[in-house]
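Just dropping this structure here.
A single protein chain has been removed from this complex, and every other one stays in its place.
In this document, chain identifiers A, B and C correspond to the written order of the chains, with residue numbering beginning at 1 in each.
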């Protein structure tokens, strides 16, 4: 059985300067309760690994707005003016990674693979300074695995073993990030008794999940 | 809508000498109807990519027994005496691949990645003649992607869009092999109307499936 | 009744969307980018069995549902509400990009900042000005079987079709077709071919509006937008 913890305990657990994966796609499938609690707590110098910068009010947006983020690693920042502004002001470092490369690097980090060999990015700015590997006559970019201290993910249902399900396009990066961090914290929409989620419906086995957020009293 | 075809049509479609992925784990999750039909047809010189040689009566067993297989690429052959015997007699070539490497090579072939960087096999016979790649101070074996002309897979449910579900440990290699062949043929236990399988329950989207085996009349 | 439509007064974006729709094959898997590409699906017959895919894991997206019937768990890659067509499925991001990178996607339609005579697309940053990021575009252009760039011919009076991109490239892969409201162009080994002109547009007008050398081989027809798709 996994320990259900409060948002206050999550805030206490994550130190300034932590390297954090945050799930979601344009804010869909992001653990919003955790994001709000962290933003309110005034964390500093976080490195956030997240698909996109979403908008100021959703996804990683509230953390950026609150000045908690030192570095952003992700694929898209086009609709978050805060990110554009902080980047130009030099207070936010942005590392852009093609989306398919980003998710595969996280998967590699979580699944014990040494990296990703992808054609994506070859011949572009993204390839600069990176090694290439030739396999059977084709050239690929070698991209390194990504891991984090914490993965903060959102789930539809969770049981007390920690088994998770996701719903529709709110799935996105959640099951992949659940593989690739030292501590995985899930914010489910509901917690159900053990045995209620059929084995074939589990998208993240509970053995990967360290903590789940308590139900509101 | 995908074309539902008969076993006879499958037999006609697959030529002698074809390179074929066959799903299943010790015969669990193998499309047995297709295997029996191919074995009965007397195919020759097939290269079979399959997790294990199972036993003579299940998995790839009937194809080996019928002398259809020229080369076996897989991870385990310990409980199929036919394979041991044909291998010793020099009529069956066996290429052993660690199971985790096998499935990841198939995934790479299906997902457009240039190969697999794995620690598995380093310092063993498996590493002989293979390049290694150093990433962030660690050494990995570079294993090449695997693809096939045909993937023959087994499903629990299928709709006429070709969406597939699998059941429990009969899942195994099925969803991965569905990615990595020019022609994917699924043998489902049941065919259900389109819309009956919820989007989150689909394990292989129909866009990956070329043909499904017709219901028996 | 189609004959009665005057395409020369049609909204330029609709001209582009309608022309791109004619390229879509029945039963294919298609990814439409944000902006003009999104409009393409309005011009398709639902009976064609086309499945629309989005980077965020939707396979089989349908139109935005009526007010009150949306769900925050079902969106497109821009975060807008969509519906699921019968036979839809939802997959995680690794699987989604496996479809894209692995050659399972029949067609992607993307907007562009620049395309050049070699067929190279630039659509993810304007150095020193605006950096939206590539999102899934680099994987889409690299991995899709066919890539169509759909965009307005010029921006702020400047041609977006150039001899060589000066903006950072999205991929080294040559796109298959470029569709604007003024022209359909195809980059080939020996140059950028003008295949069709827009409604009421002359070849000379296209040439004048284009900052790349166009190959003009024989008579160039006007887009036939009356064709049913």
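Note that in this section a contact is a pair of C-beta atoms (placed from the backbone, for glycine too) under 8 Å apart; a residue touches a chain by one contact, two chains touch by 3 or more.
Since we're looking at a predicted model, the values are computed, not measured.
Undergrad: Using the contact definition given at the top, list the shown chains touched by the missing chain.
TA: Displayed chains contacted by the hidden chain, ordered by label: A, B.
Undergrad: Where the complex has a chain not shown, which of B:74, B:162, B:188 or B:205 is the residue touching it?
TA: Among B:74, B:162, B:188 or B:205, only B:74 touches the chain that is not shown.
Undergrad: For the full complex, which residue in A:40, A:91, A:125 or A:194 touches the chain that was left out?
TA: Only one listed residue reaches the unshown chain, and that is A:194.
Undergrad: In the whole complex, what residues of chain B lie against the chain that is missing from view?
TA: Answer for chain B: residues 25-29, 51-52, 54-55, 74-79, 84, 87, 94, 96, 98-101, 103-104, 107, 118-126, 156, 166-176, 203 touch the chain left out.
Undergrad: Just checking the interface: what residues of chain A touch the absent partner chain?
TA: Contacting residues on chain A, toward the hidden partner: 1, 107, 110-113, 159, 161, 163, 179, 194-195, 197, 199-200, 202, 205-208.
Assume only the chains that are shown with their structure count from here on.
Undergrad: Any chains in contact with both chain A and chain B?
TA: Of all the chains present, those in contact with both chain A and chain B are C.
Undergrad: Most C-beta contact pairs, which chains?
TA: Max contact pairs: A-C.
Undergrad: Please name the chain that ends up farthest from chain C once chain centres are defined by their CA atoms averaged.
TA: B
Undergrad: Compute the distance, rounded to whole Å, between the mean C-alpha positions of chain A and chain B.
TA: About 32 Å, centre to centre.
Undergrad: Provide the C-alpha centroid distance between chain B and chain C, rounded to the nearest whole angstrom.
TA: The answer is 36 Å.
Undergrad: Hey, what residues on chain B touch two or more of the other chains?
TA: Residue numbers touching two or more other chains: 112-113, 199-200.
Undergrad: Which positions in chain C touch two or more other chains at once?
TA: In chain C, the residues touching two or more other chains are 84, 90-91, 97, 100-101, 143.
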